[in-house]
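For this depiction, one protein chain was excluded, whereas all remaining protein chains were kept in their positions.
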Amino acid sequence: MTEIRPGAKLIGVIGAAQPSAAGYAAAREVGRLLAAAGAVVVCGGLGGVMEAVCRGAHEGGGLSVGILPGPDQREANRWVTIPVATNMGHARNVIIAHSARALIAVEGSYGTLSEMAVALKLGRPVLALGMEQPLAGARVVATPQAAVAAALALLEDTAFLEGNHAR
Amino acid sequence: MTEIRPGAKLIGVIGAAQPSAAGYAAAREVGRLLAAAGAVVVCGGLGGVMEAVCRGAHEGGGLSVGILPGPDQREANRWVTIPVATNMGHARNVIIAHSARALIAVEGSYGTLSEMAVALKLGRPVLALGMEQPLAGARVVATPQAAVAAALALLEDTAFLEGNHAR
Amino acid sequence: MTEIRPGAKLIGVIGAAQPSAAGYAAAREVGRLLAAAGAVVVCGGLGGVMEAVCRGAHEGGGLSVGILPGPDQREANRWVTIPVATNMGHARNVIIAHSARALIAVEGSYGTLSEMAVALKLGRPVLALGMEQPLAGARVVATPQAAVAAALALLEDTAFLEGNHAR
Partner (left out) sequence: MTEIRPGAKLIGVIGAAQPSAAGYAAAREVGRLLAAAGAVVVCGGLGGVMEAVCRGAHEGGGLSVGILPGPDQREANRWVTIPVATNMGHARNVIIAHSARALIAVEGSYGTLSEMAVALKLGRPVLALGMEQPLAGARVVATPQAAVAAALALLEDTAFLEGNHAR
């Protein structure tokens, strides 16, 4: 298992609850690659893209944080490492945007668009994978590798979020 | 480092932002003991008792989740492993209560009382360590060892929160 | 109907969902008196004390705002004038504390204690009516008249919240 140190770098992964098979596979690969790079996945903790990325993170020896809409951890998909229950429904999306240093969106519709818009409003970089009509401001990428490489590169630009962590 | 598996057991630790030296030491020991038992600490991520418990969890080879009141991770104490930024101020306390299966309170005043009351309302067991006037319904314990032992024993009673995790 | 002008003065009323008959009557009288004074009631919008104070505000020709825990206005008691649906459960209590300039608590248990604690933390004055063990920091009053008179007098001390409203 990859060691996770204080001040872990969180990368948000958002997307469709009912993705295509290709979307599911892409999200799973995103999870594996993020874990391998020592990043922690933060997502909505439910099914589809959220499940796939948590599964990939687990397979890659890493961790995932699921920011859940309901009142307890029972609704988390089975691969979420750290289930955080908000009981705040869609408002939890804003927590994902605040917690992530960059976000990767895989497919998705209204919910994903809403979260992309909040993330862009907050100045978080957003990478769009497999979206036909991403919001202006998001950067379109073609592969999980490209998405993860871009997200990790962007972390350098958010060094202001480093704080004073124990390393 | 202790391996953290999907569906990690989260124990909330709440308390004073400016504890006594004894309170700080107690919270740190609570963190160490929880980490050693494979539990994940969830707390408010700032100073005082929150810092102490994250520090102890780190020293014990475990993880802590800091549910922060502000818009990004910069305000996290340096020992928080997973900083979750809510930008929701005191409303974040409710997230801690929903996410924890049991809570341990160390000293503390209004903020801690508010969180204890919400946790009790939600049916989460609350153990009070070093509080002169804990709320009715909280169980007073005398030592960090007693607090952690009681919290872990209570996890058996919240098996309904287990879900269907990968183990 | 009392005219409500921009920048209305909101007074929070919190308390038991299942009050005694005396508690219900007291909350209703609090609503009537606040309405007569031109203040707007803000409460949790459900039953018991919340219903009583909205009913009293309506009878007094005034308005009430119900900050509801669920996803739409259907759960509002029938006397709420302005139903605000948060879908945030107990976290809505924090919104009531932020929105009110002063709060009046009538009976109540964990939920009410939690809200009183947050309000005191935020520096809002809290008046406790008919509570056996109010939190330290709350001011005990004996009658609805005393509660309303004290709340209105305290508004003078929160003149800093006036802003620049159209009057």
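Which chain is which? They are A, B and C, in the order written, and residues in each are numbered from 1.
In this section, a contact is a pair of C-beta atoms (placed from the backbone, for glycine too) under 8 Å apart; a residue touches a chain by one contact, two chains touch by 3 or more.
Since the model is a prediction, treat every value here as computed from it, not as a measurement.
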item	value
Which displayed chains the unshown chain touches	A, B, C
Options B:14, B:67, B:91 or B:117, residue touching the unrepresented chain	B:91
Given C:94, C:113 or C:128, the one touching the chain that is not displayed	C:94
On chain A, residues whose C-beta touches the chain left out of the figure	88-91, 94-95, 97, 110-111, 113-115, 117-118, 120-122, 135, 137
For chain B, residues in touch with the removed chain	71, 87-91
Hidden partner chain, residues of chain C it touches	1, 3-8, 10, 40, 42, 54, 58, 63, 65, 67, 71-76, 78-88, 94-95, 98-99, 122, 160-166
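Just so it is clear, only the chains that are shown with their structure count from here on.
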item	value
Superposition of chain B upon chain C: rotation angle, C-alpha, nearest 5 degrees	180
Homomeric contact chain A-chain B: same or different residue positions, threshold half	same
Chain A and chain C: spacing of chain centres that average the CA atoms, whole Å	40
Inter-centroid spacing, chain C versus chain B (mean Cα positions, whole Å)	31
Inter-chain centre distance, chain A versus chain B - centres from mean C-alpha coordinates, in Å	25
Residues of chain B engaged with two or more neighbouring chains	88, 94-95, 122
